[in-house]
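All protein chains but one are shown at their positions in the complex.
Then we have chain A:
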Amino acid sequence: MAQEDPQEEPFVQFKDVQKTYDGETLVVKNLNLDIAKGEFLTMLGPSGSGKTTCLMMLAGFETSTRGQILLDGRPINNVPPHKRGIGMVFQNYALFPHMSVAENLAFPLKVRKIDSATIEEKVNRALEMVRLPEMGSRRPAQLSGGQQQRVAVARALVFDPDLVLMDEPLGALDKNLREEMQFEIKHIHENLGVTVVYVTHDQSEALTMSNRIAVFDDGVIQQLDEPDQLYEKPVNTFCANFIGENNRLDGEVKSMDEGGLCTVALPDGTSIKALAVNVEGVGSRTALSLRPERVRIAPEAGSLPNIFPARVEELIYLGDHIRTRISLCGNDQFIVKVPNAQGHATLKRGATVDVGWVADDCRALDP
């Protein structure tokens, strides 16, 4: 859908935003972030990384210590939450327990003094959108977790906001329901074209739903990219480790080669060809990042720039693939995913086998 367009004015803009609670440590450090209209942007990060604080500043429940937040080109630092017109879905749904589902949905319309006929129509439409048309008269407590979740989404959308914030809305659901709701929210977003800012610490949730993901750590956006880019081309070790599974090999840059490649020497003397992504130069320390599924078992000699002998330490059968722990270049926690395809290599514990990978798949990042 909406992609970055340099001509278009960003819909939401964070400009040099800082936030501190105690006057000593910055929870958010110099945040700059542009969100396009209609985009589904996810703020992903471990707890305490500042992502929820950013969301709360956008919603108006926290004030930024420095910097500006613009909504549709308008600074909103001094606009109180109820005048921002931003829909919000909370982690525990925050459905008002003393009101029925329909009353909950009607609440944002009533405070906007909309006439009751329109309210009824909009409430019914919202209930249909989340596939709960018969539930209007129930109390939130009489609904299942998934149903409450849908009502909360409907309530955040019923007054047609241009921007909807979601603060870990699926955290309380079990795995199956969570996956179902992920698709549902994604479809609602696609159908309505509303801008969504979504906060989660669940990377698969972020990968499933987002147009772009902002990976937060330590109050800083580590990487802002589309899901596939984020997974395949992490720009630093934190992102490589945080998103998906990662094999890490520490070493030192021996030489910078042409084509953006470099040669890295490991402590045991092995030398590896890698893509120089985030290294300072010859002699600097680096951490190599390699996805487990990009490692090939028993490649033809000379077909790949990196081929090394490894010892099979452990095999775990997982159905679609076999998770294999091998000992390689002095690292005995090296994971390889062997797909359970026809004619896949059969490994035995304790056996020695050659493994290899292309230089582009092995990214030299910051140590």
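Just so it is clear, a residue touches a chain if its C-beta (ideal position, glycine included) is under 8 Å from a C-beta of that chain, and two chains touch if they have at least 3 such contacts; residues count from 1.
Methods note: contacts and distances are computed from a predicted model.
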Exercise for the section: Could you check which of "RNA polymerase sigma factor", "tRNA threonylcarbamoyladenosine biosynthesis protein TsaB", "Putative spermidine/putrescine transport system permease protein" or "histidine kinase" matches the UniProt name for the chain that's left out? Expected result: "Putative spermidine/putrescine transport system permease protein"
Exercise for the section: Could you tell which one of A:32, A:77, A:92 or A:255 touches the chain left off the display? Expected result: A:92
Practice task
Taking the full complex into account, find the residue in A:14, A:40 or A:107 that is in contact with the omitted chain.
Solution key: A:107
Practice task
Kindly state which of the options A:11, A:159, A:216 or A:334 is in contact with the chain not pictured.
Solution key: A:159
Practice task
For chain A, enumerate the residues touching the unshown chain of the complex.
Solution key: 59-61, 80-88, 90-92, 94, 96-98, 107-108, 111-112, 155-156, 159, 165
